[in-house]
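Only a single protein chain was left out; the remaining protein chains are all shown in position.
Chain naming follows the written order as A, B and C, and within any one chain the residues start at number 1.
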Amino acid sequence: MSFNTFGKIFRFTTWGESHGPAIGCIVDGCPPNIAISKKDIQMDMNRRRPGKSKFTSQRKESDEVKILSGIFQGKTTGTPISMLIYNKDAKSRDYETIKNKFRPGHADYTYLMKYGLRDYRGGGRQSARETASRVAAGAIAKTVLKKLIGKKYNVVGAVVQLGLLGCNKNNWNEREIRKNPFFCPDKKSVKLWEKYLLAVRKAGTSCGAIIELRASGIPVGLGAPIYSKLDSDIASALMSINAVKGVNIGAGMNASILSGEENSDEIRSISGKAKFKSNNAGGILGGISSGQDIIASFAVKPTSSILNTRETIDRTGKNTKISVKGRHDPCVGIRAVPIGEAMMNCVLLDHYLLNRAQCG
Amino acid sequence: MSFNTFGKIFRFTTWGESHGPAIGCIVDGCPPNIAISKKDIQMDMNRRRPGKSKFTSQRKESDEVKILSGIFQGKTTGTPISMLIYNKDAKSRDYETIKNKFRPGHADYTYLMKYGLRDYRGGGRQSARETASRVAAGAIAKTVLKKLIGKKYNVVGAVVQLGLLGCNKNNWNEREIRKNPFFCPDKKSVKLWEKYLLAVRKAGTSCGAIIELRASGIPVGLGAPIYSKLDSDIASALMSINAVKGVNIGAGMNASILSGEENSDEIRSISGKAKFKSNNAGGILGGISSGQDIIASFAVKPTSSILNTRETIDRTGKNTKISVKGRHDPCVGIRAVPIGEAMMNCVLLDHYLLNRAQCG
Amino acid sequence: MSFNTFGKIFRFTTWGESHGPAIGCIVDGCPPNIAISKKDIQMDMNRRRPGKSKFTSQRKESDEVKILSGIFQGKTTGTPISMLIYNKDAKSRDYETIKNKFRPGHADYTYLMKYGLRDYRGGGRQSARETASRVAAGAIAKTVLKKLIGKKYNVVGAVVQLGLLGCNKNNWNEREIRKNPFFCPDKKSVKLWEKYLLAVRKAGTSCGAIIELRASGIPVGLGAPIYSKLDSDIASALMSINAVKGVNIGAGMNASILSGEENSDEIRSISGKAKFKSNNAGGILGGISSGQDIIASFAVKPTSSILNTRETIDRTGKNTKISVKGRHDPCVGIRAVPIGEAMMNCVLLDHYLLNRAQCG
Partner (left out) sequence: MSFNTFGKIFRFTTWGESHGPAIGCIVDGCPPNIAISKKDIQMDMNRRRPGKSKFTSQRKESDEVKILSGIFQGKTTGTPISMLIYNKDAKSRDYETIKNKFRPGHADYTYLMKYGLRDYRGGGRQSARETASRVAAGAIAKTVLKKLIGKKYNVVGAVVQLGLLGCNKNNWNEREIRKNPFFCPDKKSVKLWEKYLLAVRKAGTSCGAIIELRASGIPVGLGAPIYSKLDSDIASALMSINAVKGVNIGAGMNASILSGEENSDEIRSISGKAKFKSNNAGGILGGISSGQDIIASFAVKPTSSILNTRETIDRTGKNTKISVKGRHDPCVGIRAVPIGEAMMNCVLLDHYLLNRAQCG
């Protein structure tokens, strides 16, 4: 059972509402004796936090992580790591006027129907603010994997499509991703994207995005068929991120239009090592990592809260209209990059430990 | 932990290899006092079993399910239901010549690397034959849900794209799906698909497919955020099916190119009930069912075993070539329809029970 | 997997070390719409907290619970309830002199061997301070069950044996339990126990205890055979409490010396209801509650930290001696009463929800 817990051995449990006093998470099952500094975690937090550019939510949060347990003299002790992040810039008044209306595209309606009540302030538990906790957990997972596997281990995400605009993935440049506010991997697309997103924002609307994750330095053998396949767990992890509607592994949905020859990746022996001639499988065969890079992508729907007026109903069942004034991202997909990376890190560490358990 | 178990409360565990004496599954957590006949299960089994048309594997299996426990006087007792299916037409000799080669696109390489040994006959545990057990479990889930929710509950799947050919989803016809050998919902596409698939087979190659699942009669409130979101569990379920590389919920990957207005489904009150004006969300908001139809689709890659020669290596690391002579489907995606339905039935029953647990 | 998580649907995860900044827990899977006040929780916390009498640890902790999430406008929302308790009176210096020695009876040695490092201050994660979190979770479980089942639902624990001294269980008096500092149910034993425990303390030694739990108002049908039997889960819950070495259900170990006639509880129909003539089963048959009171007891070993000198080794493997000066209970068993009650409340709510899931 895992309502608010993710993972099997390396597990994290998140808690907190957007406008409550704080949010946080507990990381359990972490290997002991791994050096982890608050700074490592904070660096990843900063990549996700809002208010950094005009293209993301203007909510100002330092997202400073307090570590309350599980680390002693700078090292993990194998006991639960509790991390807490205060909510500082919650403006709950913004939500007073719409507290009785169901925002289209949001989970206002389904939460109320399911639970009979809901914390409407900032979306309460539905808020993407929950994902800050994931990033904190992911930073720990990443640090552990770099220790266990070595520095070659790396997970990088990028926005490869911003609304209607794609980019040239052949120009994938990791440094570039860290430079521009869109996590765009292709320097040539940045300016166009900037203009586009400004136009989207000005039009009072929003746009979606596709994020691609690339994990390298992965050992062969991670993944536990049949119902803990590596791709199955990645799909679950990415689909659990707010606003995600689709997940691809390798060729993904596109695999449907390939021929058998085009799709299956041929193998060659090069210097005594198995090398694949292509990577349509996304580094996973039969649910188990093949040693190739793991490639996954996911689609984030456009921000549901927009300035333009939309039709909806209220709690009493009456027809009404709504337009949202609060602080929102014109494209929530942008900030999904570090979240996707965090989930990938967590899944990979979990399977690293699972594989170590069963196969030594 | 769930290597070979799927589900949280309604759980099934599958076992068995393609060319072992039998395969089977145990269904646990099934509500008691539900009338279930072997016939109900067999009907679904027949939809999946091979050898029915020239478009699927020529392996002849009756796939007759033996129920060994958990049902007394025609009703479920709440104890585990053990079901067993004998393997009758396993031709292991077909695999002798290729037992030391890694078939591209298959999990031969990753299984061997992970476990140090593997049952190479018919792919062993990697074989899609395992999915017969899922269909048996799904038949039980469906019967239970029809009893708990009522006859309006329904899950239907169809192939909406066969290789390069799509179909007109506006012509979706449930009867038609049951008639043609492709589970194609659009009568007008059937002939073209037939020609196409014959050509694919004749060319010694294979093609992929996209399957769409539609579940109707779903109560509001199924799904448990954050890490047991309904869509997250559906993604995990569908991605666990052999050869699946992508999963969409509602608009899916396509959500990335919609605007905020296009994507979020407006709500109207009609005769006192909430009605959505569109269904880009695929019936799920914030991980919880909205009462709309649940729409999910998934892509199946082209069959990896093809007649045409491919490059690969063998167990000793030598470069070699392979062409597969065994009995295979030109498009494994076709038989994925009843499997997808089965997984959807299981996820929905599981969440029905979970919701009943927490919310009464 | 559940290193620091207890429960299946109603789950709590605890975190924190004895001398870290704080401890706490997250309660997940709680039914929504249940009124819970901080006061309800605090009342139970006060029953467990140290420093209340000369018979328990002199550490002064207010054990004030801060609720950080999951409750909105006084009611549970169905989302995780995060609770935090600051450590205020940690005197870590007490532990400097013994940080390199393994205290006999404690987990110093095993923690260090397993994890390679340990937070030695106050026992770190091994400390019974962790149980404060359990009491907080148990208070929530109790409140929920009183709402779901009604006020007749009740769990009461008492110390029925203090070291070498028993008491007359026929004099079981709930009010008396709340009055004396020993949770002794028999008024006549209190004075003797007081003298005894003062003598134990004065002698620089410690003593064990047996705690009995009685749960009444329990519906028939809780418990899920075979491996989630109600008694099996109670045993796991109670054995997880620090220093517990034995668990009995009903007649318990004593069942071994009864005859078939003496042991099995005969049934009579009284006013149309099934009534048992005795309760050796402790209210559980085949792992399922019978509607009788659930009776469980558990033994707590004597406090391992005593003033008297003991032989041990240090981290370097050298023989040495130790005598503990820190603040400790002469009988840790006393404070185990509210902890045992808390665990019983949690197990019962968990099974109430599980039963609702499967059996409606």
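Everything that follows uses one rule, which is that contacts are C-beta pairs under 8 Å (C-beta built on N, C-alpha and C of every residue); 3 or more make two chains touch, one makes a residue touch a chain.
These figures come from a predicted structure and were not determined experimentally.
The absent chain, not drawn in this view, touches the displayed chains A, B, C throughout the complex. Remark: the omitted chain is touched by one listed residue; of B:R47, B:K114, B:K142 or B:H351 this is B:K114. Of the options C:I81, C:C207, C:I334 or C:L349, the residue whose C-beta touches the omitted chain is C:C207. The chain not displayed touches subunit A at residues 1, 9, 29-32, 78-79, 225, 353-354, 356-360.
Residues of subunit B in touch with the missing chain: 1, 3-5, 8-9, 11, 13-17, 20-24, 26, 28-29, 32-33, 68-70, 72-73, 75, 77-82, 84, 114-119, 124-125.
Mapped onto subunit C, the footprint of the missing chain covers residues 1-6, 8, 14, 102, 104-107, 109-111, 113-116, 125-126, 130, 161, 163-164, 200, 205-210, 220-221, 223-229, 231-240, 242, 245-269, 272-274, 277, 280-282, 284-291, 299-304, 306, 308, 310-313, 317-319, 333, 354-355, 358-359.
The working rule: only the chains that are shown with their structure count from here on.
Chain centres here are Cα means. That of subunit A falls 39 Å from that of subunit C.
Counting only residues that touch two or more partner chains, subunit B has 1, 225, 354, 358-359.
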